[in-house]
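Removed: one protein chain of the complex. Kept in place: all other protein chains.
Read from first to last, the chains carry the letters A and B; within each, the first residue is number 1.
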Amino acid sequence: MITTLNALLVVVLLINLFVLGSSRISALIQAVAVQGVVLGVMPLLAHGRSSLMPGLLAIATVLVKGSLIPKMLGKALRDAHIKREIEPIIGFMPSTLLGALGTAAAIGLAAKLPLAADHAQTLIVPAALSTVFTGFLLLTTRIKAITQAIGYLVLENGIFIFGLLLIEAVPLFVELGVLLDVFVGVFVISIIIHHIHREFDSLDTRRLSALKE
Amino acid sequence: MMVAITILIHCLLLVMMPPLLLGVINKTKALFAGRVGPPLLQPYYDLARLMRKGMVFSTTTTWVFRAAPFVTLAAVLIAGLMIPLGPFDAPIRFTGDLVLFAYLFGLARFFTTSAAMDTGSSFEGMGAAREVTFACFSEPALFLAFLVLARLSGTLSLSPMLRAPLTVPLAGLPVASLVLVAVGLFVVLLAENSRIPIDDPNTHLELTMIHEVMVLDHSGPLLGIILYGAAVKLFVLSAVVLHVLAPVKAGWAAADWALFVVEMLGVAAAIGVVESAMARLQLRHVPTLLVAACLLCAFGFLLMLR
Partner (left out) sequence: MSVALIILPLLAAALAAVVRSGRIRPWLLPPVGAAHLVLTMLALLHPDSVGVTRWLALDPPGRIVLLIVSVLFFICSVYSVGYLRYRGELSNRIFCVALLVFLAATTLVICSRHLGLMWVAMEATTLATAPLIYFNRTPRSIEATWKYLLVGSVGIALALLGSFFLAYAAVQKGVDSSLLFDDLLRNAPLLSKPWLHVAFILLLVGYGTKMGIAPMHTWKPDAYGEAPGVVGALLAGGVTNCAFLALVRVDHICRAAGEGNYTGRLLVFMGILSMVVAAIFMVGQRDFKRMLAYSSVEHMGILVLAIGIGGGAVFGGLLHMVNNGLTKGVLFLSAGNIHRAFNGKTIDSVQGAMRRLPLSGTLFLLGFLAITGSPPFGPFISEFSILNGAFGRGRYWVGAIFLSLLLIIFIGMGRTVLTVCQGKPSAAARGTEYRDGLLTGLPIVASFAAVLLLGIYVPAPLDRLLREAVRFLEVRP
(Lines give C-alpha, C1' and ligand atoms only; values in the text may rest on other atoms or scores of the structure.)
Protein backbone atom coordinates (compact mmCIF):
# COMPACT_ATOMS: atom_id res chain seq x y z
CA MET A 1 0.00 0.00 0.00
CA ILE A 2 2.73 2.40 1.03
CA THR A 3 4.99 1.57 -1.91
CA THR A 4 2.15 2.06 -4.38
CA LEU A 5 1.37 5.38 -2.72
CA ASN A 6 5.01 6.40 -2.92
CA ALA A 7 5.19 5.35 -6.57
CA LEU A 8 2.14 7.49 -7.36
CA LEU A 9 3.69 10.42 -5.50
CA VAL A 10 6.82 10.06 -7.61
CA VAL A 11 4.59 10.23 -10.68
CA VAL A 12 3.13 13.46 -9.30
CA LEU A 13 6.64 14.87 -8.81
CA LEU A 14 7.56 13.98 -12.37
CA ILE A 15 4.43 15.70 -13.66
CA ASN A 16 5.54 18.79 -11.73
CA LEU A 17 8.84 18.82 -13.59
CA PHE A 18 7.11 18.31 -16.90
CA VAL A 19 4.75 21.20 -16.20
CA LEU A 20 7.70 23.46 -15.40
CA GLY A 21 9.49 22.61 -18.62
CA SER A 22 6.69 22.49 -21.17
CA SER A 23 5.51 25.42 -23.22
CA ARG A 24 2.45 23.91 -24.91
CA ILE A 25 -0.51 25.04 -22.85
CA SER A 26 -2.83 22.19 -23.84
CA ALA A 27 -0.15 19.74 -22.69
CA LEU A 28 -0.02 21.61 -19.40
CA ILE A 29 -3.77 21.33 -18.93
CA GLN A 30 -3.67 17.60 -19.68
CA ALA A 31 -0.75 17.08 -17.32
CA VAL A 32 -2.59 18.81 -14.48
CA ALA A 33 -5.67 16.73 -15.28
CA VAL A 34 -3.61 13.53 -15.01
CA GLN A 35 -2.15 14.82 -11.77
CA GLY A 36 -5.68 15.39 -10.50
CA VAL A 37 -6.73 11.85 -11.38
CA VAL A 38 -3.65 10.38 -9.69
CA LEU A 39 -4.44 12.47 -6.61
CA GLY A 40 -8.02 11.30 -6.70
CA VAL A 41 -6.94 7.69 -6.43
CA MET A 42 -4.70 8.35 -3.46
CA PRO A 43 -7.25 8.63 -0.65
CA LEU A 44 -8.12 5.02 -1.28
CA LEU A 45 -4.48 4.05 -0.85
CA ALA A 46 -3.55 6.29 2.04
CA HIS A 47 -6.00 4.61 4.31
CA GLY A 48 -6.17 0.90 4.18
CA ARG A 49 -9.53 0.66 5.80
CA SER A 50 -12.21 0.88 3.16
CA SER A 51 -14.97 3.20 4.15
CA LEU A 52 -17.37 5.57 2.53
CA MET A 53 -15.44 8.74 3.13
CA PRO A 54 -12.27 8.16 1.10
CA GLY A 55 -14.31 6.55 -1.67
CA LEU A 56 -16.65 9.52 -2.06
CA LEU A 57 -13.75 11.93 -1.91
CA ALA A 58 -11.90 9.95 -4.55
CA ILE A 59 -14.83 10.03 -6.96
CA ALA A 60 -15.45 13.73 -6.39
CA THR A 61 -11.78 14.61 -6.83
CA VAL A 62 -11.33 12.62 -10.02
CA LEU A 63 -14.47 14.19 -11.44
CA VAL A 64 -13.63 17.77 -10.55
CA LYS A 65 -9.87 17.80 -11.00
CA GLY A 66 -9.68 15.34 -13.84
CA SER A 67 -12.62 16.42 -15.91
CA LEU A 68 -14.53 19.57 -14.98
CA ILE A 69 -11.65 21.94 -14.33
CA PRO A 70 -9.60 20.91 -17.39
CA LYS A 71 -12.72 21.37 -19.53
CA MET A 72 -13.18 24.90 -18.22
CA LEU A 73 -9.57 25.78 -18.81
CA GLY A 74 -9.65 24.19 -22.25
CA LYS A 75 -12.61 26.34 -23.16
CA ALA A 76 -10.84 29.46 -21.92
CA LEU A 77 -7.79 28.43 -23.96
CA ARG A 78 -9.81 27.96 -27.13
CA ASP A 79 -11.55 31.31 -26.64
CA ALA A 80 -8.21 33.01 -26.42
CA HIS A 81 -6.77 31.37 -29.55
CA ILE A 82 -3.34 30.80 -28.07
CA LYS A 83 -1.29 27.63 -28.02
CA ARG A 84 2.01 28.33 -26.40
CA GLU A 85 3.46 30.10 -23.45
CA ILE A 86 6.02 32.81 -24.07
CA GLU A 87 9.54 32.17 -22.83
CA PRO A 88 9.32 33.34 -19.22
CA ILE A 89 11.81 35.59 -17.49
CA ILE A 90 13.55 32.64 -15.91
CA GLY A 91 13.32 30.34 -18.93
CA PHE A 92 11.85 26.85 -19.15
CA MET A 93 14.97 24.86 -18.45
CA PRO A 94 16.12 26.95 -15.47
CA SER A 95 12.53 26.70 -14.13
CA THR A 96 12.77 22.92 -14.29
CA LEU A 97 16.13 22.96 -12.54
CA LEU A 98 14.77 25.33 -9.91
CA GLY A 99 11.80 23.01 -9.41
CA ALA A 100 14.16 20.06 -8.96
CA LEU A 101 16.17 22.04 -6.42
CA GLY A 102 12.94 22.93 -4.67
CA THR A 103 12.03 19.24 -4.51
CA ALA A 104 15.37 18.42 -2.97
CA ALA A 105 14.87 21.22 -0.43
CA ALA A 106 11.37 19.93 0.29
CA ILE A 107 12.74 16.46 1.01
CA GLY A 108 15.28 18.00 3.34
CA LEU A 109 12.72 20.17 5.11
CA ALA A 110 10.28 17.32 5.47
CA ALA A 111 12.93 15.31 7.25
CA LYS A 112 12.90 17.91 10.02
CA LEU A 113 9.18 17.61 10.68
CA PRO A 114 8.25 14.62 12.80
CA LEU A 115 5.66 12.25 11.39
CA ALA A 116 3.15 9.97 13.06
CA ALA A 117 4.02 6.29 13.11
CA ASP A 118 1.90 5.04 10.25
CA HIS A 119 2.85 7.90 7.97
CA ALA A 120 6.57 7.74 8.53
CA GLN A 121 7.49 5.81 5.39
CA THR A 122 5.42 7.83 2.98
CA LEU A 123 6.58 10.61 0.70
CA ILE A 124 3.47 12.68 1.34
CA VAL A 125 5.10 15.68 3.06
CA PRO A 126 7.98 16.16 0.58
CA ALA A 127 5.62 15.66 -2.37
CA ALA A 128 3.17 18.19 -0.92
CA LEU A 129 5.82 20.83 -0.24
CA SER A 130 7.45 20.34 -3.62
CA THR A 131 4.15 20.57 -5.50
CA VAL A 132 3.27 23.76 -3.61
CA PHE A 133 6.65 25.18 -4.58
CA THR A 134 6.11 24.21 -8.22
CA GLY A 135 2.73 25.92 -8.25
CA PHE A 136 4.30 29.02 -6.74
CA LEU A 137 7.04 29.02 -9.35
CA LEU A 138 4.52 28.76 -12.16
CA LEU A 139 2.39 31.54 -10.71
CA THR A 140 5.24 33.96 -10.31
CA THR A 141 7.34 33.33 -13.41
CA ARG A 142 4.80 32.71 -16.14
CA ILE A 143 3.51 35.45 -18.38
CA LYS A 144 0.20 34.29 -19.78
CA ALA A 145 -2.77 34.52 -17.49
CA ILE A 146 -3.94 30.99 -18.19
CA THR A 147 -0.60 29.48 -17.20
CA GLN A 148 -0.79 31.42 -13.95
CA ALA A 149 -4.19 29.84 -13.36
CA ILE A 150 -2.63 26.42 -13.99
CA GLY A 151 0.02 27.31 -11.42
CA TYR A 152 -2.75 27.99 -8.93
CA LEU A 153 -4.20 24.56 -9.66
CA VAL A 154 -0.87 22.87 -9.05
CA LEU A 155 -0.59 24.77 -5.77
CA GLU A 156 -3.97 23.45 -4.70
CA ASN A 157 -2.94 19.94 -5.73
CA GLY A 158 0.04 20.22 -3.42
CA ILE A 159 -2.21 21.17 -0.53
CA PHE A 160 -4.51 18.28 -1.36
CA ILE A 161 -1.58 15.87 -1.12
CA PHE A 162 -0.90 17.06 2.38
CA GLY A 163 -4.56 16.67 3.18
CA LEU A 164 -4.17 12.94 2.61
CA LEU A 165 -2.54 12.72 6.01
CA LEU A 166 -5.66 14.08 7.57
CA ILE A 167 -8.53 12.15 6.08
CA GLU A 168 -9.86 11.18 9.45
CA ALA A 169 -9.30 14.56 11.05
CA VAL A 170 -10.76 16.80 8.41
CA PRO A 171 -14.33 15.75 7.86
CA LEU A 172 -15.53 14.87 4.41
CA PHE A 173 -17.74 17.84 3.99
CA VAL A 174 -14.89 20.27 4.57
CA GLU A 175 -12.78 18.46 1.97
CA LEU A 176 -15.70 18.68 -0.42
CA GLY A 177 -16.05 22.34 0.44
CA VAL A 178 -12.39 22.85 -0.43
CA LEU A 179 -12.93 21.06 -3.72
CA LEU A 180 -15.95 23.19 -4.44
CA ASP A 181 -14.00 26.32 -3.66
CA VAL A 182 -11.26 25.30 -6.06
CA PHE A 183 -13.84 24.61 -8.72
CA VAL A 184 -15.64 27.89 -8.28
CA GLY A 185 -12.31 29.68 -8.08
CA VAL A 186 -11.22 28.30 -11.40
CA PHE A 187 -14.63 29.14 -12.80
CA VAL A 188 -14.32 32.77 -11.77
CA ILE A 189 -10.73 32.85 -13.02
CA SER A 190 -11.85 31.54 -16.40
CA ILE A 191 -14.45 34.26 -16.64
CA ILE A 192 -11.89 36.90 -15.82
CA ILE A 193 -9.52 35.42 -18.40
CA HIS A 194 -12.29 35.71 -20.94
CA HIS A 195 -12.74 39.36 -20.02
CA ILE A 196 -9.01 40.01 -20.14
CA HIS A 197 -8.87 38.55 -23.60
CA ARG A 198 -11.83 40.60 -24.70
CA GLU A 199 -10.42 43.80 -23.33
CA PHE A 200 -6.77 43.50 -24.26
CA ASP A 201 -6.98 41.03 -27.13
CA SER A 202 -4.24 38.98 -25.54
CA LEU A 203 -3.58 37.02 -22.37
CA ASP A 204 -0.15 38.50 -21.93
CA THR A 205 -0.14 39.74 -18.32
CA ARG A 206 2.67 42.14 -19.12
CA ARG A 207 -0.10 44.27 -20.58
CA LEU A 208 -1.72 44.36 -17.14
CA SER A 209 0.79 46.81 -15.76
CA ALA A 210 -0.96 50.15 -16.02
CA LEU A 211 -1.49 50.30 -12.27
CA LYS A 212 1.74 51.01 -10.54
CA GLU A 213 3.32 53.57 -8.27
CA MET B 1 37.85 -23.47 -14.97
CA MET B 2 34.34 -22.04 -14.90
CA VAL B 3 35.88 -18.61 -14.54
CA ALA B 4 38.03 -19.14 -17.65
CA ILE B 5 35.02 -20.27 -19.67
CA THR B 6 32.99 -17.29 -18.41
CA ILE B 7 35.73 -14.87 -19.43
CA LEU B 8 35.98 -16.54 -22.82
CA ILE B 9 32.26 -16.31 -23.49
CA HIS B 10 32.30 -12.71 -22.27
CA CYS B 11 35.05 -11.77 -24.72
CA LEU B 12 33.41 -13.67 -27.55
CA LEU B 13 30.08 -11.94 -27.04
CA LEU B 14 31.76 -8.57 -26.67
CA VAL B 15 33.62 -8.96 -29.94
CA MET B 16 31.11 -10.81 -32.09
CA MET B 17 27.67 -9.62 -31.02
CA PRO B 18 27.62 -5.79 -31.44
CA PRO B 19 27.00 -5.60 -35.19
CA LEU B 20 24.08 -8.02 -34.71
CA LEU B 21 22.44 -5.42 -32.46
CA LEU B 22 22.67 -2.84 -35.23
CA GLY B 23 21.13 -5.35 -37.60
CA VAL B 24 18.23 -6.01 -35.22
CA ILE B 25 17.56 -2.28 -34.83
CA ASN B 26 17.47 -1.75 -38.58
CA LYS B 27 15.28 -4.79 -39.12
CA THR B 28 12.81 -3.62 -36.45
CA LYS B 29 12.59 -0.20 -38.04
CA ALA B 30 11.99 -1.79 -41.44
CA LEU B 31 9.26 -4.07 -40.09
CA PHE B 32 7.57 -1.08 -38.47
CA ALA B 33 7.68 0.75 -41.78
CA GLY B 34 6.23 -2.21 -43.64
CA ARG B 35 9.43 -2.97 -45.54
CA VAL B 36 11.42 -6.19 -45.59
CA GLY B 37 14.64 -4.36 -44.70
CA PRO B 38 18.29 -5.40 -44.83
CA PRO B 39 19.31 -8.90 -43.63
CA LEU B 40 20.13 -9.22 -39.93
CA LEU B 41 23.83 -9.79 -40.65
CA GLN B 42 24.15 -6.78 -42.95
CA PRO B 43 26.43 -4.82 -40.57
CA TYR B 44 28.99 -7.64 -40.71
CA TYR B 45 28.96 -7.53 -44.49
CA ASP B 46 29.34 -3.73 -44.34
CA LEU B 47 32.37 -4.01 -42.07
CA ALA B 48 33.95 -6.64 -44.32
CA ARG B 49 33.40 -4.42 -47.33
CA LEU B 50 34.91 -1.39 -45.63
CA MET B 51 38.02 -3.35 -44.64
CA ARG B 52 38.73 -4.07 -48.32
CA LYS B 53 38.56 -0.44 -49.42
CA GLY B 54 41.33 2.13 -49.74
CA MET B 55 41.72 5.17 -47.52
CA VAL B 56 41.96 8.87 -48.34
CA PHE B 57 43.44 11.33 -45.90
CA SER B 58 42.99 15.06 -45.97
CA THR B 59 46.20 17.06 -45.94
CA THR B 60 45.07 19.06 -42.92
CA THR B 61 44.85 16.03 -40.66
CA THR B 62 47.53 14.90 -38.23
CA TRP B 63 48.22 11.70 -36.27
CA VAL B 64 45.15 12.38 -34.13
CA PHE B 65 42.92 11.73 -37.10
CA ARG B 66 44.58 8.39 -37.79
CA ALA B 67 44.81 7.32 -34.14
CA ALA B 68 41.31 8.30 -33.06
CA PRO B 69 39.41 5.23 -34.34
CA PHE B 70 41.88 2.89 -32.64
CA VAL B 71 41.81 4.73 -29.34
CA THR B 72 38.02 4.81 -29.41
CA LEU B 73 37.76 1.10 -30.12
CA ALA B 74 40.32 0.19 -27.48
CA ALA B 75 38.61 2.35 -24.83
CA VAL B 76 35.20 0.90 -25.54
CA LEU B 77 36.47 -2.68 -25.57
CA ILE B 78 38.17 -2.23 -22.20
CA ALA B 79 34.95 -0.67 -20.85
CA GLY B 80 33.16 -3.73 -22.15
CA LEU B 81 35.50 -5.94 -20.20
CA MET B 82 34.58 -4.10 -17.03
CA ILE B 83 30.86 -4.61 -17.00
CA PRO B 84 29.23 -7.83 -15.88
CA LEU B 85 27.11 -9.49 -18.54
CA GLY B 86 24.05 -11.08 -17.02
CA PRO B 87 24.64 -12.56 -13.58
CA PHE B 88 28.33 -13.25 -14.24
CA ASP B 89 31.28 -11.25 -12.99
CA ALA B 90 33.26 -9.04 -15.29
CA PRO B 91 36.82 -10.07 -16.23
CA ILE B 92 38.24 -6.77 -14.93
CA ARG B 93 36.95 -5.51 -11.63
CA PHE B 94 38.28 -3.41 -8.76
CA THR B 95 36.83 -0.87 -6.36
CA GLY B 96 36.15 2.42 -8.08
CA ASP B 97 36.10 0.95 -11.57
CA LEU B 98 32.91 2.83 -12.31
CA VAL B 99 34.89 6.05 -12.55
CA LEU B 100 37.28 4.45 -15.02
CA PHE B 101 34.28 3.20 -16.97
CA ALA B 102 32.77 6.65 -17.33
CA TYR B 103 36.09 8.21 -18.24
CA LEU B 104 36.92 5.57 -20.82
CA PHE B 105 33.84 6.78 -22.62
CA GLY B 106 35.05 10.32 -22.07
CA LEU B 107 38.42 9.41 -23.60
CA ALA B 108 36.73 7.89 -26.62
CA ARG B 109 34.60 10.96 -27.04
CA PHE B 110 37.60 13.26 -26.69
CA PHE B 111 39.49 11.53 -29.45
CA THR B 112 36.50 11.35 -31.76
CA THR B 113 35.80 15.06 -31.39
CA SER B 114 39.47 15.93 -31.74
CA ALA B 115 39.67 13.93 -34.95
CA ALA B 116 36.58 15.75 -36.19
CA MET B 117 38.09 19.14 -35.46
CA ASP B 118 41.39 17.98 -36.91
CA THR B 119 39.90 17.92 -40.39
CA GLY B 120 39.30 21.66 -40.28
CA SER B 121 35.81 21.26 -41.70
CA SER B 122 33.12 23.50 -40.25
CA PHE B 123 30.45 20.80 -40.36
CA GLU B 124 32.56 18.43 -38.33
CA GLY B 125 33.46 21.15 -35.85
CA MET B 126 29.78 21.87 -35.40
CA GLY B 127 29.03 18.21 -34.80
CA ALA B 128 31.87 17.99 -32.32
CA ALA B 129 30.52 21.00 -30.39
CA ARG B 130 27.07 19.47 -30.22
CA GLU B 131 28.38 16.09 -29.16
CA VAL B 132 30.37 17.55 -26.30
CA THR B 133 27.49 19.75 -25.13
CA PHE B 134 25.11 16.85 -24.97
CA ALA B 135 27.70 14.77 -23.18
CA CYS B 136 27.76 17.44 -20.47
CA PHE B 137 24.19 16.51 -19.68
CA SER B 138 24.31 12.77 -20.14
CA GLU B 139 27.40 12.12 -18.01
CA PRO B 140 25.83 13.43 -14.79
CA ALA B 141 22.82 11.22 -15.49
CA LEU B 142 25.09 8.21 -15.82
CA PHE B 143 26.94 9.05 -12.64
CA LEU B 144 23.77 9.62 -10.65
CA ALA B 145 22.41 6.28 -11.85
CA PHE B 146 25.63 4.65 -10.73
CA LEU B 147 25.33 6.40 -7.37
CA VAL B 148 21.91 4.88 -6.84
CA LEU B 149 23.24 1.44 -7.56
CA ALA B 150 26.30 2.06 -5.41
CA ARG B 151 24.13 3.04 -2.49
CA LEU B 152 21.92 0.02 -3.03
CA SER B 153 24.80 -2.43 -3.14
CA GLY B 154 27.09 -0.66 -0.69
CA THR B 155 30.18 -1.00 -2.88
CA LEU B 156 31.86 1.10 -5.56
CA SER B 157 32.74 -1.71 -7.93
CA LEU B 158 30.74 -2.16 -11.12
CA SER B 159 30.23 -5.91 -10.91
CA PRO B 160 28.45 -6.09 -7.56
CA MET B 161 26.78 -2.70 -8.20
CA LEU B 162 25.14 -3.62 -11.44
CA ARG B 163 24.02 -6.96 -10.11
CA ALA B 164 22.54 -5.38 -6.97
CA PRO B 165 18.93 -5.38 -8.25
CA LEU B 166 19.30 -9.13 -8.54
CA THR B 167 21.08 -9.85 -5.30
CA VAL B 168 19.20 -7.55 -2.92
CA PRO B 169 16.09 -9.28 -1.53
CA LEU B 170 12.80 -8.18 -3.03
CA ALA B 171 11.46 -6.54 0.11
CA GLY B 172 14.30 -4.09 0.43
CA LEU B 173 14.26 -3.10 -3.23
CA PRO B 174 13.53 0.59 -3.85
CA VAL B 175 11.33 0.04 -6.85
CA ALA B 176 10.53 3.72 -7.43
CA SER B 177 14.20 4.66 -7.53
CA LEU B 178 15.07 1.81 -9.86
CA VAL B 179 12.25 2.62 -12.27
CA LEU B 180 13.41 6.24 -12.42
CA VAL B 181 17.01 5.18 -12.95
CA ALA B 182 16.00 2.71 -15.65
CA VAL B 183 14.18 5.41 -17.64
CA GLY B 184 17.08 7.83 -17.16
CA LEU B 185 19.62 5.26 -18.27
CA PHE B 186 17.56 4.40 -21.34
CA VAL B 187 17.60 8.05 -22.38
CA VAL B 188 21.38 8.11 -21.79
CA LEU B 189 21.65 5.02 -23.98
CA LEU B 190 19.79 6.79 -26.77
CA ALA B 191 21.91 9.90 -26.35
CA GLU B 192 25.33 8.27 -26.23
CA ASN B 193 24.59 6.14 -29.30
CA SER B 194 23.07 8.93 -31.35
CA ARG B 195 19.65 7.42 -31.73
CA ILE B 196 16.33 9.14 -32.30
CA PRO B 197 15.08 11.31 -30.53
CA ILE B 198 18.52 12.86 -30.05
CA ASP B 199 20.10 12.22 -33.43
CA ASP B 200 18.87 10.52 -36.58
CA PRO B 201 21.40 7.96 -37.83
CA ASN B 202 19.79 7.90 -41.26
CA THR B 203 19.88 11.59 -41.99
CA HIS B 204 22.00 12.82 -44.88
CA LEU B 205 21.71 16.50 -44.08
CA GLU B 206 24.94 17.57 -42.42
CA LEU B 207 23.30 20.47 -40.62
CA THR B 208 21.12 18.10 -38.66
CA MET B 209 23.77 15.53 -37.81
CA ILE B 210 25.57 15.14 -34.55
CA HIS B 211 27.52 11.92 -34.58
CA GLU B 212 27.46 11.10 -38.28
CA VAL B 213 28.97 14.39 -39.25
CA MET B 214 32.03 13.80 -37.06
CA VAL B 215 33.06 10.80 -39.09
CA LEU B 216 32.38 12.27 -42.54
CA ASP B 217 36.08 12.39 -43.48
CA HIS B 218 36.99 8.87 -42.38
CA SER B 219 37.08 6.19 -45.08
CA GLY B 220 37.84 2.54 -45.62
CA PRO B 221 39.12 0.45 -42.70
CA LEU B 222 39.20 3.46 -40.32
CA LEU B 223 35.53 4.07 -40.97
CA GLY B 224 34.93 0.38 -40.42
CA ILE B 225 36.70 0.55 -37.06
CA ILE B 226 34.63 3.59 -36.07
CA LEU B 227 31.38 1.87 -36.99
CA TYR B 228 32.42 -1.24 -35.13
CA GLY B 229 33.42 0.85 -32.10
CA ALA B 230 30.03 2.53 -32.10
CA ALA B 231 28.36 -0.87 -32.16
CA VAL B 232 30.46 -2.05 -29.20
CA LYS B 233 29.49 1.13 -27.31
CA LEU B 234 25.85 0.29 -27.98
CA PHE B 235 26.43 -3.23 -26.70
CA VAL B 236 28.16 -2.08 -23.53
CA LEU B 237 25.55 0.53 -22.61
CA SER B 238 22.72 -1.86 -23.41
CA ALA B 239 24.26 -4.39 -21.05
CA VAL B 240 24.35 -1.71 -18.32
CA VAL B 241 20.74 -0.72 -18.90
CA LEU B 242 19.68 -4.36 -18.93
CA HIS B 243 20.80 -4.83 -15.35
CA VAL B 244 18.35 -2.24 -14.11
CA LEU B 245 15.60 -2.95 -16.62
CA ALA B 246 15.33 -6.70 -16.38
CA PRO B 247 17.18 -8.20 -13.43
CA VAL B 248 16.26 -11.85 -13.89
CA LYS B 249 18.30 -14.95 -13.39
CA ALA B 250 17.72 -18.45 -14.63
CA GLY B 251 20.12 -20.18 -12.24
CA TRP B 252 21.79 -22.48 -14.70
CA ALA B 253 24.90 -21.02 -16.49
CA ALA B 254 24.05 -21.85 -20.09
CA ALA B 255 20.45 -20.72 -19.65
CA ASP B 256 21.72 -17.45 -18.16
CA TRP B 257 23.91 -16.75 -21.20
CA ALA B 258 21.06 -17.56 -23.56
CA LEU B 259 18.76 -15.34 -21.55
CA PHE B 260 21.31 -12.55 -21.72
CA VAL B 261 21.61 -12.79 -25.50
CA VAL B 262 17.84 -12.77 -25.89
CA GLU B 263 17.51 -9.77 -23.59
CA MET B 264 20.17 -7.83 -25.51
CA LEU B 265 18.30 -8.46 -28.73
CA GLY B 266 15.18 -7.32 -26.91
CA VAL B 267 16.81 -4.02 -25.95
CA ALA B 268 17.91 -3.54 -29.55
CA ALA B 269 14.36 -4.18 -30.70
CA ALA B 270 13.10 -1.68 -28.10
CA ILE B 271 15.47 0.94 -29.47
CA GLY B 272 14.15 0.14 -32.93
CA VAL B 273 10.59 0.62 -31.72
CA VAL B 274 11.43 3.96 -30.09
CA GLU B 275 13.16 5.11 -33.26
CA SER B 276 10.13 4.17 -35.34
CA ALA B 277 7.58 5.71 -33.02
CA MET B 278 9.21 9.04 -32.32
CA ALA B 279 10.54 11.85 -34.44
CA ARG B 280 13.86 13.48 -33.83
CA LEU B 281 13.60 16.36 -31.37
CA GLN B 282 14.44 19.92 -32.37
CA LEU B 283 18.05 20.52 -31.51
CA ARG B 284 17.28 23.16 -28.92
CA HIS B 285 14.98 20.74 -27.09
CA VAL B 286 17.54 17.97 -26.77
CA PRO B 287 19.19 19.50 -23.68
CA THR B 288 15.75 19.60 -22.05
CA LEU B 289 15.34 15.85 -22.60
CA LEU B 290 18.81 15.13 -21.26
CA VAL B 291 18.30 17.37 -18.26
CA ALA B 292 15.04 15.54 -17.64
CA ALA B 293 16.92 12.22 -17.69
CA CYS B 294 19.46 13.71 -15.31
CA LEU B 295 16.71 14.87 -12.99
CA LEU B 296 15.05 11.46 -13.08
CA CYS B 297 18.26 9.83 -11.92
CA ALA B 298 18.69 12.59 -9.33
CA PHE B 299 15.21 11.91 -8.03
CA GLY B 300 15.96 8.24 -7.84
CA PHE B 301 19.03 9.08 -5.82
CA LEU B 302 17.13 11.48 -3.54
CA LEU B 303 14.52 8.85 -2.87
CA MET B 304 17.24 6.44 -1.84
CA LEU B 305 18.58 8.92 0.66
CA ARG B 306 15.48 8.88 2.84
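Keep in mind that, in the parts below, a residue touches a chain if its C-beta (ideal position, glycine included) is under 8 Å from a C-beta of that chain, and two chains touch if they have at least 3 such contacts.
Keep in mind it's a predicted model, so treat the numbers as computed, not measured.
Student: What shown chains does the left-out chain touch?
Tutor: So, taking every chain into account, the missing one touches A.
Student: Which one touches the absent chain: A:33, A:60, A:97 or A:165?
Tutor: Answering carefully, the residue with contact to the hidden chain is A:165.
Student: Could you tell which one of A:33, A:58, A:97 or A:155 touches the chain left off the display?
Tutor: A:155
Student: Pick out which of A:32, A:45, A:77 or A:189 touches the chain that's been left out of the picture.
Tutor: Residue touching the chain left out of view: A:189.
Student: In the full complex, which bits of chain A touch the chain not displayed? Write them out.
Tutor: Interface with the chain not displayed, on the chain A side: 112-116, 128, 132, 136, 139, 145, 148, 152, 155-156, 158-159, 162-163, 165-166, 168-171, 174, 177-178, 180-181, 184-185, 188-189, 192, 195-196, 199-200, 205, 208-211, 213.
The rule is short, and it goes like this: only the chains that are shown with their structure count from here on.
Student: Inside the complex, what are the residues of chain A that reach chain B?
Tutor: On the chain A side, the touching residues are 3, 6-7, 10, 13-14, 17-18, 21, 92-93, 96-97, 100, 103-104, 107, 111, 123.
Student: Under the stated contact criterion, what part of chain B meets chain A in this complex?
Tutor: Those in contact with chain A are residues 175-176, 179-180, 287-288, 291-292, 295-296, 298-299, 302-303, 305-306.
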